[in-house]
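Shown here: the complex without one of its protein chains, the others still in place.
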Amino acid sequence: MTNDMNIPFESKEELEEIRKTLVKEQRELKRKKFLKNKMSVAGLCIVIIMIIIAIFAPSIATHDPYETNVMESLLPPSAQHWFGTDKIGRDVFSRVIYGARISLFVGVSVGGISAVLGLIIGLYASTNKVLDNILMRCCDGLRSIPNLLLAITLMTVLGAALKNVIISLAIVSTPGVARMARSSALVVREQTYVEAMRCLGAKKSRILWKHIAPNILAPVIVQMTFAFASAIIAEASLSFLGAGVPSGTPSWGSMLSEGKAVIYSAWWMIAFPGAFTALTVLGLNLFGDGLRDLLDPLTN
Amino acid sequence: MRKFWKRLVPVLVTAAMVMTGCGGGSSAPAATTGSTGSDAATAATAAAVSYRDTINIAVQQEAPSLDLHKNSSLVARTMCRGTVWEQLVTLNGSGEAVPELCESVETNADSSEFIFHLRKGVLFHDGSEMTSADVVASMNRWIEGFSTAKSLAGDARFEAVDDYTCKITLANPCVTFLSVIAGSAQPAAITTEEACANEDENGFLKEYIGTGPYKFVEWELNQYILLEKFADYVPYGDPDAEMDGWAGYKHAYTEKLYFWYVQDATTRAAGLQTGQYDCIEGVSSDNYDMVANTDGIKIEQYQGGTVALVFNKKEGVASNEYFRQAVNAATDCEQLLRAVYGNFYDLGSCYMDDAQAFWVTDAGAENYNKRDVAKAKELLEKAGYNGETFRILTSNGAAAQQGMLVWQEQLKEAGINSELLIFDWATFTQYRTDPSAFDVYYTSFASVPVPSLKLYFGPTYPGWSADETLQKYVTTFNTSATLDEAKASWETLQGYSWEYLPLINVGHYLSTMGYQDYVEGLNFYSGMYYWNARIPE
Amino acid sequence: MKKYIVNRILSVIPVLIIVSIVVFSLLHLTPGDPAIAILGEDATQEAIDELRERMGLNDPIPVQYLNWLNDIFHGDFGTSTASSGEAVTSMIASHFIPTLQLAIYSTIVTVLLAVPLGMLAARKRGTVVDHGVTVLALCGISLPSFLFGLGMMMLFAVKLRWVPVSGYKAMSAGLGAHFRTMIIPAVSLGFMHSAFMMRMTRASMLEVLNSDYIKMAKSKGVKELWLVAKHALRNSLVTLVTVIGQGFIGALSGATIVESMFGIPGMGSLVVNSIGRRDFQVIQAVVLLIAVINVVMNLVIDILYGIVDPRIRLS
Partner (left out) sequence: MSKEEILEVKNLSTTFRTERGDLKAIDGVSFEVYKGEILGVVGESGCGKSVTSQSILRLYDEKYTAKYDGEILLDGKNIFDIPLKKMQEIRGAKISMVFQDALSSLNPVLKIGDQIMEPLRIHQKLGKKEARERTLEMLRLVGIPAPDKRIDQYPHELSGGMRQRVMIAIALACRPQLLIADEPTTALDVTIQAQIMDLIVDLNKKLDMGVILITHDLAVVAETCSRVVVMYLGQIVEEADVNDIFDNPKHPYTLGLIKSIPRLDGDPNERLYMIKGTVPLLNQIPNGCRFAPRCPYATDKCRTNMPELKAVSPTQKVRCWMVEE
């Protein structure tokens, strides 16, 4: 029995059923593909563990991270202090745990801000020539100044505080995201369906936000995970050069820079924060890779 | 196809050489490549023994400039005072001013006029002979640039009497004027008249010409400063006797002094351990045990200066005397010093260091380091303190921040809640000048020969110690006619100061120097000096 | 091609103007009076005011900016307040050489490490070698550079004492001494960048190895080794040129951490120290120079791109 369209399939229901299985199959494939990629799963687990540590820090930590006790300065790891103590007797284990909260907070906010700002700048830059020129030249200008030097100068201007670190690192990483968002927005603009929308008389902003933005969301999200990872490293580098978070705040970066001074007598002050920093960044990179293969196969 | 490989192979070979190029290095210390040729044996003592011609010294900061008249950087003056430039008078072992470039000094009865009889035949590095014209030009340039000298001298300036004599007449008597010339933070370096006039665009000396045993050769910014032996240096004092403080015979056994700028303490300590450097300035307590228990390395410590928490007495919560006493009662100086300096500190209520033995007194010691939380709380009631934030200003050095964290906790126990303002050094020095910005700032002051050089007694100096009684004692001290009179007024001043508390004198920090045991003749009087330093072959 | 190069160079000007405005305004917003930072707290107020006047700090910021700009047009980048009033240009020249040397050595290390390993991982896709290289690359990316540098210093300089701990010896001080001071910083910096390049090489190699022209070459009887060395490498070189170029630019302008840790008087550590000293003239000049280098290097990469890939040459 062939219906009028001479489509070999029997009936509407079967067509509908096949379409449903296709969509299910496709999602199944995507999930399997992500799971198959063992590395990105490992990355996801690491990131989740860190998030859990950050959220439940008060209950996990054994001591108050801010409480100093100069008599117990630089004790090696022991039953009482699992990761030993730092120069003024603070428990390194609790500080590493609370450090997760600070470092993830820095990473999330820098990643978030630069993604949102970058998306907006990229989108509007792709709309008209003049705006594009101005915005892109500014981005090029900011990008050609070495990230670390720009961050240090910003920190000196703003003074040592956590919010200033976030502002500086966000300013440093936004141009990168903006450039990437702009180039993918330009690609999407040329697509036929955007052309079609324009012919249907859709308003400019509607096209921008309803059609172009969702399609460049994938690369921006991927870029966000990498901005997240590099923000954690940048915060550590800033503290290393003495321009980072004040040493009261238990961030991994400041603990590493304090540990550097005592590397001979107290290896544990560098080992544990270093391990946690590297592990988190490794997790983020793995997760980012997996995400990119999934969301945005064409760019890998 | 073959040619591709022909091109690739040489690239690989050179790369491999680069990678393993370092393998061949012998494990012997690389930096002190000593030339075996012995230099001409200096006059009397060292006839037989020949010495290595280079000493490598690692210093912790880079001097902003070597123009000593115009900047008080510690590293610049320890490098050059007495080495490149000499002074009219210098400090002996007990902190008294003794002649260096002058034969003798005539002081009138009430120590308001000083006549300097210069030594003859003393040569500058550019070969010209030192005359009173050079001394007058240098000393007046020094007064213009140095705040304490200017406040003591007022409008009085040096003037030449004849070719080898010059004098200065002060408005009012000042018995400590000679000590100020001898040991001030901005050394009274004697250079030629032409050099004083020859300034660069920013007003700094273009050439560094002095009368010292070493002349300035080269400054590779961010790397090293090189001083070389000045062949026709005219020494003074007895060649066989040990030097008394900074005064005495300077043999200058070593040809070249390399001052390497190594900012990071750990790297400096590692450099000393591997023999790359012969001496290092600034061993931190963190890597003390790494350096100390390596054989062949010696450590020298002396009181480098005092650590102070200076209150803002002009505005804010700290302008109330009871509040300051409450803070003093809440402070445990030992814990604070340990947090910052590890075990490189000395407790002591005296504002002056051991090196200035004459001025050491324990007046006011009863208020020093007597932590009593109950008494602190009582004083807080008297001060009418009801929880305002006590703003603590500090620089962003890791040690300073850690010290302040410990202090914050001590204050919290006494019921004072505080907030930390952390900036880099340049911003810190500017913030300190604004009375509305802070309540107390934490800093350390290098040791000074006379109490009048204690800047925090100045009414306009940040902290604004403008209290009449305090200023009364300061002026009586400055204008005392004899040294004993000055000592007595200094004791009353320090006693009252521990009452009025313009600052909390937390204690003394120990400057620590590390050097290889084969280095002989180092001078450790309030600094590490290399006038007689030598490394036998 | 000529027109392409000319307008690329012209595009430098707007970037430089923006960079100069950003840096100039940022620096002059920095609290901390340069005069006090240089003279110290013992100086008299007159000396401080005189220095401020000489440095032109008292006139309004826009005026200072314009003075600075027309100084630059006359080739005068001002004098640094540090050392004996050395002209900024000669100071930068002496600091540029170590940075350039470090950048070249580290890029060589990066290429020698990343390209062979990347190609190997692509050839042996899916095997333990491939996973090994991927893990190595990820560790390289995740490890903060100073941690890695610190580890290298501890191992080679302190424990094994093969190389001096810190300090820089110029080429003139003997090739051996020079390389001994540069080898560990170069390897630390090189390894960091090679992590990223390893993955890029592997990705581009995979793409090339699965292409039709490799299948064709194989069907022509080309030997295994030649397949990779001649056909595959030439094609993946196209993407590698950009990655190596970016790596070089990164090393040139971003080695601040390695420089300050190993005591290499490069431009990175010069700027960090100058920020501490509020030596504005030096900072502004260095950042401008780095911006110019960035733009010029990007142009060089694009031109190289054309040389390596004939398809681009025509456009």
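Descriptive notes on the structure:
Letters A, B and C mark the chains in the order given here, with residues in each chain numbered from 1 onward.
Keep this in mind: a residue touches a chain if its C-beta (ideal position, glycine included) is under 8 Å from a C-beta of that chain, and two chains touch if they have at least 3 such contacts.
Quantities reported herein were computed from a predicted structural model and do not represent experimental measurements.
Contact with the omitted chain, checked across C:L16, C:V129, C:A217 or C:M297, is made by C:A217. Contact between subunit C and the absent chain runs through residues 125-127, 211-213, 215-224, 231, 234-235, 238, 308-311, 314.
Keep in mind that, in the parts below, only the chains that are shown with their structure count from here on.
The touch graph of the protein chains shown is complete.
Sorting all chain pairs by how many C-beta pairs they have in contact places B-C at the top. With centres defined by CA atoms alone, the chain at the far end from subunit C is B. Between the Cα centres of subunit B and subunit C there is a gap of 37 Å. For the pair subunit A and subunit B, the distance between mean C-alpha positions equals 47 Å. Rounded to whole angstrom, the centroid-to-centroid distance between subunit A and subunit C, based on C-alpha atoms, equals 24 Å. Within subunit C, contacts with two or more other chains are made by residues 30-32, 260, 275. Subunit A has residues 156, 159, 260, 263 in contact with two or more other chains.
Chain contact summary for the complex, subunit B toward subunit A: residues 264-266, 269, 284, 286-287, 289-290, 335, 338-339, 342, 396-398, 401-402, 405-406, 409, 420-424, 427.
Of all residues in subunit A, those touching subunit B in their complex are 66-68, 70, 73, 87-88, 156, 159-160, 242-243, 246-248, 257-258, 260-265. Interface of subunit B with subunit C (complex): residues 1, 4, 15, 18-19, 21-25, 27, 30-31, 62, 64-66, 70-73, 144-148, 150, 184-186, 200-208, 219-223, 260-264, 267, 270-271, 273-274, 276, 423-431, 455, 461.
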